[in-house]
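To start, the structure itself, in structure tokens.
Note that one protein chain of the assembly has been removed; the remaining protein chains are unaltered in position.
Right after this comes chain A.
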Amino acid sequence: MAAAAGALRRLVRCGPQQGLGRLRQLRSGIHGSAPAAVQVTVRDALNQALDEELERDERVFLLGEEVAQYDGAYKISRGLWKKYGDKRIIDTPISEMGFTGIAVGAAMAGLRPICEFMTFNFSMQAIDQVINSASKTLYMSAGMVPVPVVFRGPNGASAGVGAQHSQCFAAWYGHCPGLKVVSPWSSEDAKGLLKASVRDDNPVVMLENELMYGVPFEMSEEAQSKDFLVPIGKAKIERQGTHVTLVSHSRSVGHCLEAAAVLVKEGVECEVINLRTIRPMDVESIEASVVKTNHLITVEGGWPQFGVGAEICARIMEGPAFNYLDAPAVRLTGADVPMPYAKILEENCLPQVKDIIFAVKKILNI
């Protein structure tokens, strides 16, 4: 009975797209099978997280371009304006520096804003407010002025959007003390990290990925709960392995898992780590893995110089795992060039599954 009630609750909570899938689930539930995980897209997971956090805390509100009446440029905030109204979901003019500063000021005065950048490329217009006003203020005020704000939006490459709309900001924001920077891959990551970010009393930059928004993932029953949080600062081992450690974040995690699925047929077991958080980075998990596998490859979409992979390599060198490396650590990154438009060019600007496989074989000498 409780199982059927749970299934019914989930059915009620889902959006129209999920309805049919959930209905099938419900029928199977009533017929006696155990409540299963459901398929939820990253978009819907983010939407749920926003809805739940808006409901839970009156001080939370969302502002950004097209977040209200347009339902969100990428439909992440679909239905929220209808439910919460003008006070909680605010459409802004195209004024990044202005509205980002407004979000930060509101946080200083006790609210908990979620500031959406239509893409993180536009955050460059407002980067002074993110770094100088948000991330440094707690320190400069010796703890007197906290800034509980979340900056979120799609980051990195999309599909054919050209150089000005394809930059990855993980390294730029990950560079700065006072900020937390998270980068979800799956729906569970997206929902849990967004909820954790909203509840965190510090400024958090959440780097989503536009190409991941429509991808469905299985979400466990636990992950569907209103209090499900993914801890900030902890990586997740997506796949256990013994021969090589693949460390990645965001969309590249999927590529690593695909490469691992191909390599397993040749007897190579890859351990795939999903960083989930860029700052503070869970180096301990990477070290523990390298101690086990003796080989390290980092995979990211951003440019190579001063990137996430560069930081991981430096940290591994400084720590206990260095002595366990049987080969130098390897970085797979975006190509060192502004993103071109033509499909064949764009594809070859990001690490593909074949590049990961090639690197694994090279590093293992097979």
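Definition applied: a residue touches a chain if its C-beta (ideal position, glycine included) is under 8 Å from a C-beta of that chain, and two chains touch if they have at least 3 such contacts; residues count from 1.
Simple rule for what comes next: contacts and distances are computed from a predicted model.
A chain of this complex does not appear here, and its UniProt-recorded name among "Glucose-induced degradation protein 8 homolog isoform X1", "Pyruvate dehydrogenase E1 component subunit alpha", "TFIID subunit TAF5 NTD2 domain-containing protein" or "Mitochondrial ribosomal protein S17" is "Pyruvate dehydrogenase E1 component subunit alpha". Touching the chain that is not shown, out of A:G79, A:G105 or A:P340: A:G105 (per the contact rule at the top). Of the candidate positions A:A37, A:A73 or A:M97, contact with the unshown chain belongs to A:M97. Looking at chain A, the residues touching the absent chain are 61, 87, 90, 92-93, 95, 97-111, 113, 128-129, 132-133, 137-146, 148, 177-178, 180, 201-202, 280, 318.
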